Every structure is written in structure tokens, then in C-alpha cells.
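One protein chain omitted, others in place.
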Amino acid sequence: MNLGIRRTLDRVFTGLTGASIVLLMLVLVAVLGPMIYRGSGAVLFGGTIEFRKMQRDLFNRADRAALEAEIAEADRARQVVYDMIDRFKKGIDIATMSSEAREINREYGRELRYRDVASEEYTEAREVARIIRDKLEEAFSSQDIALIRANVAEVLAQKDEARFKGTVAERFFSLATDFLDAAEHIDLSHYHDYLVALDEVEVILFGSIEHPGLLGPRPNQSARPLAMTSYGATRWDRAQALLDRLLWAEKWVEKEPGQPLVKARSPRAALFHDTALEPLFAYVPEHLNEMLRPRFTVYWQFFIDDNFDSHYFGGVGPEIIGTLLITVVGMLFVVPLGVISAAYLVECASEGPIMRILRMSINTLAGVPSIVFGLFGLAFFVLFLFPKLGFEPKACILAASLTLAVLTLPVMIRASEEAIRTVPRSYKEGSLALGASRFRTFVTVTFPAALPGILTGVILSLSRIAGETAPILFTGAVAMGPVPKSIFDPTRTLSYGSYDMAVGDRLAMMVPHNQYGMVLTLIVLILVLNAVAIVLRSRVFKKLKGH
Amino acid sequence: MLGPSADRRRPLALTPGEDLVGFIASYLGRAVLFLITATSVLAVLLILLFVILRSTPFLREFGVREFLTSRVWRPTADEPVFGALTLIVGSLYVSIAALLFAVPVGILAAVFLSDIVSWKIRNVAKPVVEILAAIPSVAYGFFAVLVLAPWMQRRFGFSTGTNALNASMILAVMALPTIISVAEDAISALGRELREASYSLGATRLETMVKVVIPAAHSGIIAAVVLGMMRAIGETMVVWMASGNATQIPHPWWDLSQSIRTMTATIAGEMGEAPEGMAHRSALFAVGVVLLLMTFVLNIVSEYFLSRAKKATGKS
Partner (left out) sequence: MPEKDKPMPATAAYSQATKSDIRMMVTLGSRSAPDSKSPPAACVCPVIRSNGFSLYYGTKAGVRDITMDIHPCTVTSIIGPSGCGKSTFLRSINRMNDLIPHVRTEGLLEVDGQNVYDKRTNLVNLRQQVGMVFQKPNPFPKSIFDNIAYGPRLQGIRRKEELHHIVEQSLKAAAIWDEVKDDLRKSALALSGGQQQRLCIARALATRPRVLLMDEPCSALDPIATGRIEDLIGQLQSTYTIVIVTHNMQQAARVSERAAFFCLGELIEYDRTEKIFSNPAKKQTEDYVTGRFG
């Protein structure tokens, strides 16, 4: 082959090998990037006043006096929104207005009875009030502006009557004026559309039983059962998203027949053109800051807080505790077992069939799929061993830890074995030559010298245990539940929680920061452990070399 | 002047009778240590025993034949059918697809790390591989569901983002660290002489690698691939989350964009709904036995090639 081609091929090959590493790096960035970017949002974000309210109510954590002042400020800015909506509602909310008119009528009657008036005067007043009520109701349900004007004028004619002065009936007249005022500004033929559109706006702003809103429930609204709908947007990014939904109405439209539907956006303000509500769409974006008062927040309590409403609020405290518990209990079993096994393999065992069987078992154990460990843990620890020992045969931390201990045993043995093997033979010889027994030599000389290496193994097993999910699916992990009281309770863990939130319902999708925050916590925990192990290992390596 | 300690002299030879404590301690100590070390053996035996034991009620009732040949897996029907063929094929399918991605990249990366770069770059590139290995599988599954699946759906217009392609791509990433480190060990264990011989004859790096080094290291590389395969077959969380879990064999067979279901995902997904004492649960244990046997076989194969690789480098 010609030299040029060979050279080119060689370069291409070199480039390809480099590209493979670059590819790996890209994969790493692609995997970790979104998690770090979005997960950090669980801790660092613009927290609104609603967030602080939520923290006060759910976690009892606030500077109350300052918060009250802030809330008052915010409410002042919000009041404008409430007023606009109320005014607009007067024009279109027939049911409310009618019932109000009826209510006034009834109360007026009651008032009259207590006021001790002559009976014919009473009858007449009642009669007039009833007529006013009917006129108003007729006007409310009418779409004819002329009739409305006439009826309202008729009602208002009664305004100066002495018998209504200072009574509840005066509210008839304000009701009538407000209604006329509103009715003049809207196209009455579309009042039903307005009703629907208004409802949407109200849900976006104040939320509903299912949906959290931008500002949260209005001050006089009744309390909602779920924490998640009892507060407005707690985060500025969420507020921005809701604001966007407020300003833009989205609709799925068919552009061309037969084609898939596409999303179309139109300004929502157009729906309320020329009505009392139109200024709202300018006011809210302009004053959102005052209404929500966002502030950069470091929510470090994410790592200790429990969650509310399937991770809508709160953090991953119990998950971290559960992970640590499982890990620590597992390490209690696997570290002594692993170190002693390694010591035996290095110091005592001589080559032969027994050694071969031991080695083969360790290798086999390392290759068993993690889900099979889950099956084994369920069949052996939970269903077989626990009843034998008098425990309740249920999935719990102890079972999960034991299962994971068996799973990590090979990791621990291999790491410790290597650590013990790399202790210079001269240390051992020095000790033996002084008349120390092998046991003594191991305990006083070999083990201390191997300790950093063994620690590396311990940390690696730790990170393995903390990250495994499949083996604890049936042996001790749950998605929801109380914080465990003992090792005989099941627990939430970061790993299982990450799974649950990834495949979880719509609710989890509404809080991507908490979704990603959970998995980021897990990854950071594990990578930090690994980094410590790597540093430790390189330091040991250097020390042994420098010696 | 310090003299020998005549007074502390102890006899050199001790019969077991004379040194009973020492004798018992040393033998007992060894025995205890051995027993503790034998935990690993015990664990393997117990795993085998209990998984097989739990699966026997099912196998006795339904028979091995249907289990291994039927394509229908309908565990909760009134007339339940447990045909694991689809699941077995699914497991093999995603694993092999994963290897198709991972092996070329893995070998190239191993060559890169062992033969091409300086120690400095190696020290940067090695941690990348180590971090990839350290990321827990549930995090990969999370990525597959929430990042990769929507992206694939948008980019390629697949009907679902959780499919065989998604699962096997992630499995490839997870198998890569194993493949790279074992293959790199095999390649760099060959020593300089071999390469120098080839270079001195005027071969380029490509020719040296492809014609001399990789063939010489083939045992180790095969072991690497087998170990990678083991990792992929045994993986649970990723396939459960990313493969779509549709009980079907893709048709046409090369269409990776279809959903698929593996043995591991089936066990993980259905164990929660399979009550104790039912054939369903027992059938899931039977799936576990198949899984276990597959990994045993792969383990033996990998060990065979690893020992061959060791012998080959030991001689040279």
C-alpha cells in the first residue's frame, strides 16, 4: 500500500481513538449537565413571598414580624388585582349577582320586621323591594342593553325614597350602578365566553383545588385541603411560567386538515378587550415583583426537610436519612466480613482447590445481577430468615442492608485484598523477625499500613450501596411513608425516590427542580464518595512509592 | 550492656500438649477466619438454592417447555400464561445492541488510553471513565426517561421515547467503563517489546495495533466484551425505566425504535403485584433462575478468557 494512504489511515485511526474519549466526555456532560443545572434549582432559586409563607406554615421557619409586614405590602399590590376581577365579575357573574339581589331583599325584610313599622307600610316596602329585585334579575339575565338601561333607571328612581335611606336596600342601588357600568363595557351576547375565560384567569391567578395558582388563594377564600394549592407560586421561575400562561392563551388548532394539531398562542388580553379586566394584563406583569417579592434563596434545608404532597414542597431529608441508614447498617456487615476475608486470602490461604473455590465464588458473586440479589433478599432474609429469628417477615432496612452487604462483599474483598497485598513485605518481615505471631503482625503492622487502601474500598462499597436500587425494591425501600423508627421499618431512599419521581405522575413533572434535585443529591453523594476514594488511593500510592 | 534475655527464654519446640493455648488459638483462629471467608461461598450457594427453590412450584405446575418456548406472558389473566421467551429475547436484544455501540468505542478508548496519550492526558481521561462507572444506574434511568426519551421523540419522531434504542444506548454507556478498563489492562499488559518490534519494521500505529497488539490481546478483549455483556444483561433500573416494557419481540427485528421488555425489568416491575404463594411470583423467580444461569455461563467464559490472557502475557 502506498505510504500516503497508510499515513492517512493511521491519522484517521488516531483521531477515532481520540474521538471515542471525547464522546465519553460528551456523554458525561449530557448526563450530568441537565441534572446539575436543573437539580441545583432545588436549592438555589428566586423564592417568592409565597415560599416564605409556606416555610412558615409547613416548617415553622420564618421571621414572623418581617414576613407579616411583607405580606401586607404584597397584599396591597394584589388588592388591585382582586378589585379589577371583582368589578369585572359584577357585569357577568349573573348567578352571584342574582343571589346577591335576593339576599338583599331578604335582609331588608328582616330589617323591616325589627324596625317596628306599620303593617301596610311594611307590606308596601316589601312589595317595592320585591319589584326592584325582579327588575334587577331581569336585567341581569338580559342581553339587551336597552332593557338593562331601562330597568336600572327604574330601580335607581327609587334611590331617593326615604324608606330605603340607611337600610340594606341601599345596596340594591350600588349593585345596579356597578352592573350597568360593567354591562355598558361588554358584549353581552358573549357573556358566557367571558365567564369561561374569567374562570381560566382565576384559576391561573388563584389556583383551584387541583392547580396551584400564581398568587395563591384570595384572602377570604376558604382553606384548601392540599398544601400545594394553598400557596401561590413559591418560585420565581414557576411564577414566570404562570405569568406566561396568564398572558397567552394556548389552543390546539388544526392548521391543515389531516395534519397533527399544533399549538397556537394568542394574547389573553384580547379576550377581554375593552372590558374592566383588560388593564389586569398590563398590571400583573408590571407589578408581579411587588405581589410576589422574589428574593434569591438558598434553600439548604432541602437536605433535611420532609416533603409535602408528593414532593411538591419540601426536600429530601428522609430519603437522605434512609439512604444513610441502609448504607451504615450494610457497612457494619460488609466491612468486617470483607476485611477478614481479604486477610485470610492474602495471609493464610495457600494455592489449592479451596482457594480456587473461594476465588470463583467471589467472582461469581460479583457477577450476579442486582435484581437477583433482590430476589434472594426477599426469599432468604425476609421470608426465610426473619420468621426463623422471630422477626416480622416484612421488607425493612435490615433486610435491605443485608442484601446490599452480600452484593458489595466482592467489592470490599477485592479492594481490601489489594490494599493488604501492597503493604511492603519488609514491614511484615520486620515484625515476624522480632518474634511477632502472624496474627500480631497483621494487627499491629500490616493492617495499619493497609488501612488507607482498605478505607478506599470501604468508600467504594459505600457508594455502591448508596446507589443501588434494584436489590432494595422488594427488601426495604418504599416511595412514601414515615421516617423509619428502627431498622425493622422500611424506608424511603434517594435511589428509589429518584426512580419514583422519574416515572411518577404529572405532579412530579410540575416540580422538575425537586425531581432533578433528588437525583442530583444522590449523584453528588456518590461522586463525592468516589472522589474521596480516588484521592485517598493516589495519596497511598504516592506514599508507598516514595518510601 | 543489654544481654540476651536468658530468663525469658522459652523452649523452641512445643508439642500441642505443652502449648495448648497457642495451638488451639492458631487452629481455631484459622478455622474462624476460614469460615468467615467462606461466607462468599455460602452466599453463592444460598442465592442459587433460594432462587431455585422458590421457582420450583411454578416449574412443576407449568413445566419448563412452555416457559422457555411460549411468547405469551400473561401472568394476571384468568388462565395465566407464562412464556418467558419474549423476555429472554428482550434481554439479549438490548444487551447485544448495547454491545454494538459499546465495543468499538470501548476498544478505541482502550487503545487511546494505553498507547496514544501521555500520562498527563490519561490522568484526565481516566477519571471520566471512573465517573461514568460510579454514576448509579437509577440516575442513568432517570436521564433516559426525562432527558433522552423526550429528545428522541422530538428529534426522530418515534411513537415513544422509551424503547430498545434508548435502553441500549444507556446500557452501552454503562458497559463502557468495564469494557475500557479490562481491555486497557489487556492491551497495556503486552509490554513494549511487541510494539517496538512492529514499529521497527516500519509499521504505522494503526497497523501495529490492528495486526499485532489487538490480536495478541484478543483474549483480554473478549473477556472485556463478555464482562460488558454481563453488566448489560444484569442491569435492571435502566431497562425498566427506558425500554418501554412492551412484551413483544421487535418486528422487523432490526427496528430499535420499538418498546421491548427484559427479564430484569419484568422481575422488578411485577414482583410488587405478585402475591406470595401464587404461580406468578414463582414464575418471576424462575425468570431469576434463567438470569442467574446466563450470568454464570458468561462468568465462566470471561474467566476462561481472562486466565488465557494472563497466561499469554505471563509467557512473553
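All chains are identified by letter, namely A and B, in their written order; residue positions are counted from 1 within each chain.
One rule holds for everything that comes next: contacts are C-beta pairs under 8 Å (C-beta built on N, C-alpha and C of every residue); 3 or more make two chains touch, one makes a residue touch a chain.
A quick note: this is a predicted structure, and the numbers were derived from the prediction, not measured.
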Hidden-chain contact residue, picked from the options A:Asp144, A:Glu429 or A:Asp505: A:Glu429
Contact residue for the chain not shown (choose from A:Gly33, A:Pro387 or A:Pro448): A:Pro448
Touching residues on chain A - with respect to the absent chain: 350-351, 424-437, 440, 444-445, 448-449, 547
Where the unshown chain meets chain B, residue by residue: 1-6, 8-16, 19, 22
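The rule is short, and it goes like this: only the chains that are shown with their structure count from here on.
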Between chain B and chain A, distance of the C-alpha-averaged centres to the nearest whole Å: 34
Touching residues (chain side chain A, partner chain B) in the complex: 6-7, 9-10, 12-14, 16-21, 23-25, 27-28, 30-32, 34-35, 337, 340-341, 343-345, 348-349, 357-358, 360-365, 367-376, 378-380, 383-384, 406, 409-410, 413, 437, 439, 463, 466-470, 473-474, 495-496, 498-499, 502-503, 512, 515-516, 519, 522-523, 526-527, 530, 534
Contact set on chain B toward chain A in their complex: 26, 29-30, 33-34, 36-41, 43-44, 46-47, 50-51, 53-54, 104-106, 108-109, 111-113, 116, 125, 127-132, 134-143, 145-147, 173, 176, 204-207, 209, 230, 233-237, 241, 264, 267-268, 271-272, 276, 284-285, 288, 291-292, 295-296, 298-299, 302-303
